[in-house]
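In this view, the complex is presented without one of its protein chains, the others remaining in place.
Coming up: chain A.
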Amino acid sequence: MIKKHLQALSEKSVEIVSIISAVILWQLIAVYIVQNKFYLPSFTDVTFAFLEIIAKDAKLSFLGLDYQLPVLLVDLLYSLMHFWIGLLSALIIGIPVGMIMGWFRTIDRIVDPLIEIIRPIPPLAWIPFAIIWIGLNPLAAGFLIFIGAVFPIIINTFTGFKSVSRVYVEAAKVLGCNTDRELIRYVALPYALPSIAAGIRIAMGVGWMCLVAAEMFGVSRNGLGYKIWHHYYLHNMDLVLVYMLILGFLGLLIDRLLRYYVDGKLLKWRKGVVI
């Protein structure tokens, strides 16, 4: 049993050494070179700041009731709420729009120029309209995340549909698929799934990055992004770094979960096709 664990550990030795080396290097640079917690808090500064956060409680109001929970958990719940509002909206709108654009050329010609004009506008620039149109509530934060996430989904879905081979379409027609609905359902959608999955993965990364902007204009008094701004205003750079790292780790976790379910379950048939 122990031998098995040691074997597993030795297989991961390169990754472990890489992380440990980076942490030691970070600590040495912060303590001996930079020597200023404001410019670069050391690993130990960040660890103590993390322990400080862990010990704090915050109030979570839900369905008219107040719950006293660890502040980190409350921040996480708020951020996940903002994130999922944005991402689910992006999926619900982005995938059908991308499919329709990819399948119907006229619709593509109508919608494409509009998308190409709106797409380069950064989510931050939408803050004034988020306040005016939606208000200071979680939906406004979700709106900014939606803006960041929807375009990768549209573009990738469109690309997936656009690249469906004519041979498959004609073969499907010969086999009895005659309507657009049937062709999309049985040919284009399965063919485009890997591309759509890649788009969702990019969108999740972008949406997670937009979280910091989405929580900076007063939509809530909790959230991982909000806390970065809050501690930045008070110059607590160690706490800023703690929340940045938590955002990074959670982003990684969400990406791994998506890859596990999409690559491991939904696109299981591709194993051996590509790698």
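Things to note:
Please note the rule applied: a residue touches a chain if its C-beta (ideal position, glycine included) is under 8 Å from a C-beta of that chain, and two chains touch if they have at least 3 such contacts; residues count from 1.
Heads up, the rule we're going with is that contacts and distances are computed from a predicted model.
Choosing from "2-oxoglutarate synthase subunit KorA", "TldD-like protein", "Electron transfer flavoprotein subunit beta/FixA family protein" or "ABC transporter substrate-binding protein", the protein name stored in UniProt for the chain missing from the display reads "ABC transporter substrate-binding protein".
Contact with the omitted chain, checked across A:Trp84, A:Tyr191 or A:Tyr232, is made by A:Tyr232. When you scan A:Ile131, A:Ile202, A:Met244 or A:Leu266 for touch with the missing chain, the hit is A:Ile131. On the side of chain A, touch with the chain left out of the figure occurs at residues 10-11, 13-14, 17-18, 21, 24-25, 28-29, 32-33, 36-39, 127-128, 131-132, 135-136, 217-218, 221, 229-230, 232-237.
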